[in-house]
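Apart from one protein chain that is not included, each protein chain of the complex appears where it belongs.
When the chains are written out, they are named A and B in that same order, and each has its own residue count from 1.
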Amino acid sequence: MTEQSKLITAVIDGKQVTVAAGTMILKAAESIGITIPVFCYHPRLTISGSCRMCLVEIEGGSKPVTACSTELAAGVVVYTNTPTVLEARREIMENLLINHPLDCPVCDKGGECLLQDHAYDWGPGASRFTERKRLFRKPIPLSDRILLDRERCILCTRCVRFCDEISDHRELAILEMGGNSEIAVAPDRAFDSQFSGNTVELCPVGALTSTSFRFKARPWEMARLPGICPFCGCGCSIDIHTRSGNIMRFMARENPAVDDGWLCDRGRYGFDLSGGSERLTKPLVRKQGRLVAVSWKEAIATAVEKLRRAVSQYGPGAVGGIGSAWSSSEENDLLQRLIRESLESHNVDCSLTDDGRPAALALAEGLGTFTFNDIDRADSILMIGADPSRYQPILDLRLKKAVITRRTPIFTLASTDGEMARYARESLRYRAGSEESLLRLLTAAVKKEKRYDSFESDLRAGGLSREAIDRGLERAGLGPRTVVLVNASLLTDDVRVYLVKELVAAMGAGASTGLLFDSANGFGARTAGAVPGYLPGLRPIDRGMSGPEMVVAAERSTLKALYILNREHHDSAAVARARRGAELLICHALFLDEASGSGDIVFPAASVFEKQGTFTNTAGLAQSTAPVLNPPGEARPESTVIEEIMERLKQ
Amino acid sequence: MLETFKGLLVTLRELFKKSVTIPYPLEKRETYPTTRWLHELKRYDNGLERCIGCALCAANCPVHCIYVEAGENTDEQRFSPGERYATVYEINMSRCIFCGYCEDACPTEAIVLEKNYELADTDRDRMIYTKDMLLVKGKGPQDGG
Partner (left out) sequence: MFLSPVISTLEEHFPDAISEPELRSGDPWITVTRDRLADVLTFLKITPELRYNLLIDLTCIDFHPHPSRFSVYYYLHSMEHERKLMVRVRVPDDDPTLPSVITIYGTANWHEREVFDQFGISFRDHPDLRRILNPDHWTVHPLRRDFPLGGEEVAFTHNADAIAVQADTWTEPVREKTVQDYLGLTGEVKEGTIIINIGPQHPSTHGVLRVALQLEGETVLRAMPHVGYLHTGIEKTAENLTYQQAVTVTDRLDYVAPLSNNLGYALAVERLLNLEVPPRADYVRVILAELTRIASHLIWLGTHAFELGVQSMILYCFRERELILDIFEELSGVRMMTSFINVGGVRTDLTPQFGKRVREFLALFPEKLDSYEDMLTNNKIWLKRTKDIGALSQDTLIDLGVTGPALRSAGVAFDVRTAYPYCGYNNFTFAVPTGTTGDVYDKYRVRMEEMRQSLGIIRQAMDGLPEGPFRSDDRKVTLPPREEIETGMEQLIHHFLLVSRGFPVPEGEAYSLIESPRGALGFFVSSDGTPMPRRVRVRAPSFVNLQALEPMCRGGMIADVIAIIAGIDPLMGEVDR
């Protein structure tokens, strides 16, 4: 709903400012470089106007007004620096500090606290308060991740508004009234939202703190480097804070194209990859049945020799390589080059349990075009087999935003219960396994064709009727400006890919389509050619064995050598099966466990934070990361190892 | 000539005056209440450590020679009053300039520069003083109390 906004002009602090009509004074001032202090205001939440810190004077006005909630009227003269304004700020600060506990030295927020900063900039230098401050028991765990300190809370309600407006989980509320007001988890609820960590970042004081970061470091002790979260297909922008060679925490780094400045808890708190285990720091080679630590020179030489022997003895078809949808595009590219160019085999995939090829075919057929911004503008959204709240949480927030703010109709069909059900205009369940029938019937419904046949009965067996689908289509209003989101793992074969293509075509030109990958680089692994039948850039090539096929072949000893990247992200049972028959198992791993410990050559890998890499998120956005830590011991990034092996194999 | 004698008279007089040097280490010169040398982490009278691991000392230090890591007190294992204490507290004595800024910064008067100036050593690593070397004796969990 856009209308040509009228522009109005006014004066703030003697400077002229021209903004769209309806702009609040706070934003107008910001646009000409004037900062007004706030507590309760946040650009991505609704306006509260409760803290009164942003009071400004309007010429001719009877009393100061809140800049955050007062529209700039044409021709007004606003002052943000008069004695009245400064006095107001002083008094607000004094008021807020009356009951504030003397916690600064023990409070995690110290050094990055809005209350401290505003108290210094605008408040008095000494306290006049001689009474007793109110006391609460503290800290109170709101969940196993978030702690509440009621004494520090200044009741800005940012946390409550976040839970109400953004995550829509509505767990937090203000109980009691007036001087007894306190933030609490709403009755009969638990603060177990996967977005709870955002409230800690939002909180302007140290009232909400995370158990993950508790007492770990002071803000000035940490180095801050930009990064991309590697824990799901969203690829949110993050700031990685490190101290003494360890990651202390992630914080949001707003990227409007992806995350709107929010993070999910899985990503935010998932940076400790070790879980207490020791990292591999030296290359290991199996000698006389035992893994022995050796030099890099020896490990690489052994790998080169054994790979060469495998190919010369059994032919290139007996070797295979597995990249990873959780490794960078560069690593996947190098892996496929090792297998295809150096070893002349076509057995490349990025998973041991699923065939990576169909999703690549889908991308090649143009089914991966959507962007997160399309969600904001969509007329309607069709989701098939997707549960973003579990696998792409920030996308889930984006979808909720569309529903809450624009009432975008969503039609979701899934085989499991998902959170989208509550927001969708129509939410239907189908039986897992009946995806092909579903796609055909959907297409037919879109085309308004009658098709009473086996597909319909297949669906009906799972409780899904044609009528329900028709109703859903009508209620959601699907058409050319619909965004179609399909769970990538749904695409188990080429047939399904073409069915999706047909469905999208049926909806008309302009429909934006997307595959939802749960992995950080599912998209990029495929465009890097780590799938059977595709070179980088999705150029077709001879198709070799898929990952599952390689597992079977290895078990049967028809595949002799298997080279695995990123061992931690591959199914250990599959590795074990392959190990049973394969003669040569080489893997890059962070830790030594049963699976990596079964290898013949184990290279100590660098974690995603210890190397450079490009990751393409599920919306096709390629983002590069730089290392923030050094790999421990002699661990090396996979890319340098593969490059060296390839170099040696040439000789 | 007379002038030369005048000068020699001065030195002659000085020859018979009491020597102002003291035979260190047999005798040690006095220190003052304010004298700043080796740090000590103090305790309250009840034995609890004063240090709450706030790291303000490290922040104020102009040569960044203090390293602090903080941890949570539990009722079973309580090191300091309140929620927070220092799990790791180190001062690199070869970097310290004894300016006393850490003492100024400490909100609980935990870190105090005391009088021990005999800090010379031959090994650089031994100049890194850890918490057990800085904490005054007491009966906290650190000492098995």
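In the analysis below, a contact is a pair of C-beta atoms (placed from the backbone, for glycine too) under 8 Å apart; a residue touches a chain by one contact, two chains touch by 3 or more.
Here the structure is a predicted model, which means the values were calculated and not measured.
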Visible chains in contact with the missing one: A, B
Residue touching the undisplayed chain, where the options are A:37, A:64, A:123 or A:385: A:123
Given A:49, A:111 or A:479, the one touching the chain that is not displayed: A:111
Hidden partner chain, residues of chain A it touches: 93-94, 97-98, 100, 102, 104-105, 110-111, 115-117, 119-120, 123-127, 129, 218, 220, 244-245
Residues of chain B (touch criterion as defined above) contacting the omitted chain: 3-4, 6-7, 9-11, 13-14, 20, 31-36, 56, 59-60, 62-65, 67, 90, 92, 95, 97-101, 104-105, 107, 109, 113, 124-125, 128, 130
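What we mean here is this: only the chains that are shown with their structure count from here on.
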Separation of mean Cα positions, chain B and chain A [Å, integer]: 49
Chain A contact footprint on chain B (complex, rising order): 52-56, 58-59, 70-72, 82-84, 107-108
Chain B contact footprint on chain A (complex, rising order): 104-106, 110-111, 139, 214-216, 218, 220-221
